[in-house]
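Sending over a structure as structure tokens; questions will come in a sec.
A protein chain is absent from this complex, but the other protein chains hold their places.
By written order: A and B. Residues from 1 in each chain.
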Amino acid sequence: MESLTGWWDDFFWGSLVVVQVFFVSLVLMVFFGLLGSAAKLSNSKALQKIANGYTIVFRGTPEILILLLFYFGSAITLTAIVNVFDPSIKFVDIDPFWAGSIAIGLIVGAYATETFRGAFLGVDPGQIEASRALGISNFNTFVYIRIPAMWRLALPPFGNHMLSLIKDTALISVIGLQETMFVAEQATANTGEPFVMYLAVGIIYLSFSTIITLTVMGYEKYGNKHLEVGK
Amino acid sequence: MNFDFSLIISSIPQLLEGLGLTFQLWIFSGIFGLLLAIVLMLMRISGKWYLSAPAMVYIYIFRGTPILVQLFIIYHGLPQVEFIRESFLWVVLREPFGCGILALTLNTGAYVSEILRGGVKGVPKGLGEAGAALGLSKMHRFIYITTPLAVRLAIPAYSNDVISLMKSTALVSTITLLDMMGIARVIVSETYAPYEIFISLMIIYLVITWATQKAFALFERRMSRHIIQ
Partner (left out) sequence: MSLANTAPKTVISLQDVDKYFGEFHALRKINLTVAKGERIVICGPSGSGKSTLIRCINRLEEHNSGKIIVDGHELTDQVKDIDAVRREVGMVFQNFNLFPHLTIVENLMLAPRLVRKTAKAEARKHAMTLLERVRIPEQADKYPSQLSGGQQQRVAIARALCMNPAIMLFDEPTSALDPEMINEVLEVMTDLAKEGMTMICVTHEMGFARSVADTVVFMDAGEIVERNTPEEFFKNPQEERTQKFLKQILSH
């Protein structure tokens, strides 16, 4: 255990990186998820096909493969693009933070697409009818009736998506991101105590997932307050 | 940038050499994981705190941490522990293959046990009451009424986990195993053509996923023919 001394702040900074990746990919996940579900629910066959392709590819391929593909692939693509302007540049480096965050955002976004789509479909059509019958506009119905209903349906699976997000961040170490796994590797080389170091990483992630789970549980309670039967 | 379409096709046979290892990891972990899951689920629903509490803790830990971390703890970390090195388990845990199977099994076991528990909880309470009213014992009710229906309820979620497990096998490429992913990374390091090779690999994985989903859909249709849920 003492071998951890001296590594506390490295792990701390590594954890910070994890948190940063989490929030960036969270935003992307919601964005892609809403986009994807909108496409699937739209009337355009083309959009539906594209969205289907998106979810099939990103849910059927190992995450680590997507990460590697993105990282190497985007490096090559960007190099090629830059080469058009300046042939002397041999290699454009992609920051693994961005390659990784975007990749994870896309991956979990594919699952979120299905979740949001299901949640939108699960909204009681009777409520929409009642709202329109009262003269409330389409837009206001969407904002004040449809979204609140859909959010409550989506919350439990959305919590799971957030858990997936935080756990997938560990994979980004494979493309060189200097977060907790990277620190553990360094610390192992230094102290020869891999068990302790990787266990520390595990505990860090367990703490994060606990925080997420508790937060979601809190939100669920808040969101369902109106359903509590009076005693 | 040269995009070599032919390389996508020509690399497939090489990648498929890793298929055997991928399948072995998938199938062994799948079976052991399912057995573990059944035990964990029974512990969870047993009602006895000394059984359900350890099961809950186990599930919480294995679902709350990344599988890569679990894999590294087992592969890199366990050799540090003297107790492991001197036990009979060392034969298995010395090899990356053994570590891979262990990590995948422990991980999928946790997820599948919750899926099975969801199935059990989904069986309508009234059916158990009908069985009780007929005089069937608790065990009879569980075997003849709850289990057949719980299994059918769990199939969709279980099929998702089976596919997840298949995707997770790719992680063993990080501990030197040459499954399809491992072979791909080697080829890429030699040919500097990551796009083509990885896309090739992606196609293979997508085919496997698609086939698995179709198989499960057929299985589910057969099992739930007369049961309206």
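The definition used in the following text is that a contact is a pair of C-beta atoms (placed from the backbone, for glycine too) under 8 Å apart; a residue touches a chain by one contact, two chains touch by 3 or more.
What you see is a predicted model; the values in this text were computed from it and never measured.
Put simply, the missing chain touches B once the whole complex is considered. Looking at B:Ile145, B:Ala170 or B:Ile187, the residue that reaches the missing chain in the full complex is B:Ile145. Touch with the chain omitted from the figure is made, among B:Ile27, B:Val92 or B:Ala130, by B:Ala130.
Think of the hidden chain as still there; on subunit B it touches residues 124, 126-127, 129-137, 140, 144-145, 148-149, 152, 226-228.
By our rule, only the chains that are shown with their structure count from here on.
The distance from the centre of subunit A to the centre of subunit B, each centre being the mean of the chain's C-alpha atoms, comes to 22 Å. Interface residues of subunit B, counted against subunit A in their complex, comprise 1, 61, 63-70, 72-73, 76-81, 163, 167-171, 173-174, 181, 184-185, 188, 194-195, 198-199, 201-202, 205-206, 209-210. Those residues of subunit A that touch subunit B in the complex are listed here as 56-57, 59-65, 68-69, 72-73, 76-77, 79-80, 83, 163, 167-171, 173-174, 181, 184, 188, 192-199, 201-202, 205-206, 209-210, 213.
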